[in-house]
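Single-structure report; data block below.
Of the protein chains in this complex, one is absent; all others appear in place.
By written order: A and B. Residues from 1 in each chain.
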Amino acid sequence: MISAQGLFIAFFGLAAVCFGVAVFRTSSMVRSALALLFSQTAIGAMFLSMQAEFLGVLQIMMMATEMSIMAIFMVMFMMDPGGLGKMEMTHQKGLSLISGSIAFMAAVAVAVFVDWGPGGASPPDAARQTRELGIELLGRSMLIFETAGITILTAMIAATAVAIQPLKRSGDR
Amino acid sequence: MIAGARQGRLSGLRRLTALAMARDLRAFLVPGPEIARAHGLDIEAAGLLRVASPRHASVLLVVGAIPPALREAAAIVYAQMVRPRALFALGTQTLSPLPAADVGARLSQDELVEGVHRLRRAFAEGAFRPQVSSFDTPILHVRIQYTCPMHPEVIRDEPGTCPKCGMTLVPHETRAEGGSAHRHHHTMDSGTPGQAASEPGHSGHPGMDHAALVQYTCPMHPEVIRDEPGTCPKCGMTLVPHETRAEGGSVHRHHHHTMDSGTPGQAASEPGHSGHPGMDHSAMDHSAMDHGDGMFMSMVEVTRDLPRSIDGLAMDWIDVPFGPFFPGLPGGLQLMLTLDGDTVARSAAHAQRDMEPLLPAPDLDPVRFVSRLTEMDPLSPVSYRLLACRAMEDAAGAEVPDDIARGRVGALERERIASHLGWLALFAQQTGLGWLMGDAAGLQLHVRHADLKRLMGLRPALRTLTRRLRRTPLLKARTAGLGRLAPDPTLRGPVVRATGIGADARHTDSTCAMLGFTAITRTGGDALARLFVRVEEITHSLALIETAGVVERPEPADTGEASGAGEAVVETPRGEARLQLTLDKGRVSAARLGTPSMRHLELVGPLTEGQELGDALVAVGSLDLSPWGTGQ
Partner (left out) sequence: MTTLLVLLSLTVGVYLVAVLEAWTTNGHFRIAAPLCSALALLGRESIVPRKADRIFFEAAPILLLTSALLGAAVIPLAPALIVTDLATGALFLNAALAYVLVALLMAGWGPDGAYAMVGGWRFLGQVIAYAMLIVMPIMAVAMRAESLLTTEIVASQAGLWNILYQPLGFVLFFAAAMALAFVPPFDLPTAQGELAGGVEGEYTGVRLAVFRLGRMVLILTLAAATVTFYLGGWQGPLLPPWAWSAIKTLAVAATMLLAGRMMPRIREAHLLAWGWKLGIPLALLNIFLVGVLVLVLP
């Protein structure tokens, strides 16, 4: 018997896959970026269905902003942002097919063959989850996350510094 | 009954809706709110709400007579309005190509209010009609023509290939007839490819000379090189002429689709949507395309030769018209900006052409000449009236008694106050300063025709406005450093006085000197300085009026049968205007006029290029251009 939870997970999972496929089927850059956005939102909803509330909400929140920024970069750098030129958008088909298949098989293998430990009887409620997550982040895993955070910040600042062109005009700009 | 009714039967809920629409009238003003205020009309007091986009408007309010070019633009605006829509014309009957006005009235506040009542009744009864006709004029027609992206002079009526380079022609929308030249991004004076290629930053392939030996390559497979046009043996794409490999792709980045007309809201520009005029892949079978060679198409490589904007990014350039009825800009000013993202890459400004020449007949009655000049610029009629009177008196050698001279100065200064208040209201609309928009507009309407006592009574209100303006937070941030101009003696008015040069035509006027006139200057030459020059001039003009003691509209003196040449200058609110005329036995036989806006229009280009859009618009607005009367 499929429980309501299972049904939700399946539905959102299917939605994520469909949106993901839409990313490559469309030629319009913005449609592609926003399809990816909604695919990630569906994954966030999957997390919510799996009762990982904090993770789900975080995923939904972050992906909205991130994918939108990706959208503008796609519009800036791609030749045909509107997708009306009917240009073939895919390249290196052979290579991508091979690497995609390998990655898929690897993911399935990891999901099936790794011992994830005993399944929890029922997950703790969301408030407790958040609390325990916080304690974990600032306790055992503090070094990892803080290092990651500083690294990302450094990367951001470095990227911005590299991208800024020296101002050629004086005056207010 | 209104001609632009929506289809449907007026029953039940629709009747209620029609009543709601009658109460909630939203008007789009043509040519602009500053013209309405200059005529003394208070639109909000009459019960109309003003909107910025024609799509949100239900009434197109035409104020005063407008020239044919603007009428065409107004027709396009009318077509953009959503039904039910009505046309309300004040003070004009000639509206073609617009349809006939649903409600007409004369240019007065009472008639406006009464007209609004009639409009409400018309909406309540006629918003929905079973049979409606659509509004169609030739100016709205779009014709699909096929052009080559590399050779814009090649235009065909059916699809095909370019005879010069073999590329597939792409569809391009143009006006069915006539239309202004600025519409077509590719309208170039000469049709030779060499010259087309050298237009800076325009077509993306600098220096390409088609007369020399050209080779053709496939943008996807740069190793394929042929000497004639054809198709690529690997993927079937049409080969493109090239100089470097990057060129092949970069050519097609610039899609030159333009917006259809000079009015806001028209959804004809395709900012990102087309982008690939030259590559017509629809005929190809992509499944056979083999990219197995692992070639990676580097975007950086492909866009190598594209023109870059000031921040180093090569983005699509789109032509966007800002005007002639853009909210925040003077009505009648046609500003065409080429946007590179949200930065202005290039700009071109035109003022609408005047309806009639300055001298409609070679031998003009002086009184008619004076009225002609008074009506020329609705934004500062008194200044030009004074200019005409002085020039005629100079030509005739007539002297003006002292008290009349003082009355004239009083009227001129009163108009200066009204004009600067009107500019403040426009500035407020542009930058979103709600309170200033209302206050300045209200004061302008009061000041326009106020007599001396009334003007003195308005002094506290004016003082409060200037004080509040100085204390507005973020005002300095909004305007400082924008539109910076170096000191340049050819500029005029507050624009030049803000750069530190105290040039003012009132220096030459003995009456003004007697009244204690001093030119107000500021340094900096930016929009902030210009704003405060105008604000301080309001205070100073009020003091001058008080000293003068009398405000009297200039009337032409009787020139009799005098003959001679004369010249006069007047400091209009926008700068010095100069009129040279010749009298022949008491009638005007020749005249030449120089207005400040003629000179200032040339500043628009340098001031806006490289600026962010909002900053560019503020810079243009700070010049206080008057598009009227610049065609002389």
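Operating definition for what follows: a contact is a pair of C-beta atoms (placed from the backbone, for glycine too) under 8 Å apart; a residue touches a chain by one contact, two chains touch by 3 or more.
Model, not experiment: these values are computed from the prediction.
The chain omitted from view is touched by exactly one of B:T217, B:Q334, B:S383 or B:T431, namely B:T431. Between the chain not shown and the residues B:G32, B:G341, B:P381 or B:G422, the one that touches is B:G341. Mapped onto subunit B, the footprint of the missing chain covers residues 6, 14, 16-18, 20-21, 23-24, 44, 49, 52-53, 55-56, 58, 82-84, 127, 259, 264-273, 318, 320, 326-328, 339, 341-342, 428-435, 438, 472-475, 477-479, 612-615, 617. As for the chain not pictured, it touches subunit A at residues 28, 30-31, 34, 37, 53-54, 57-58, 60-61, 64-65, 67-69, 71-72, 82, 125-127, 129-130, 173.
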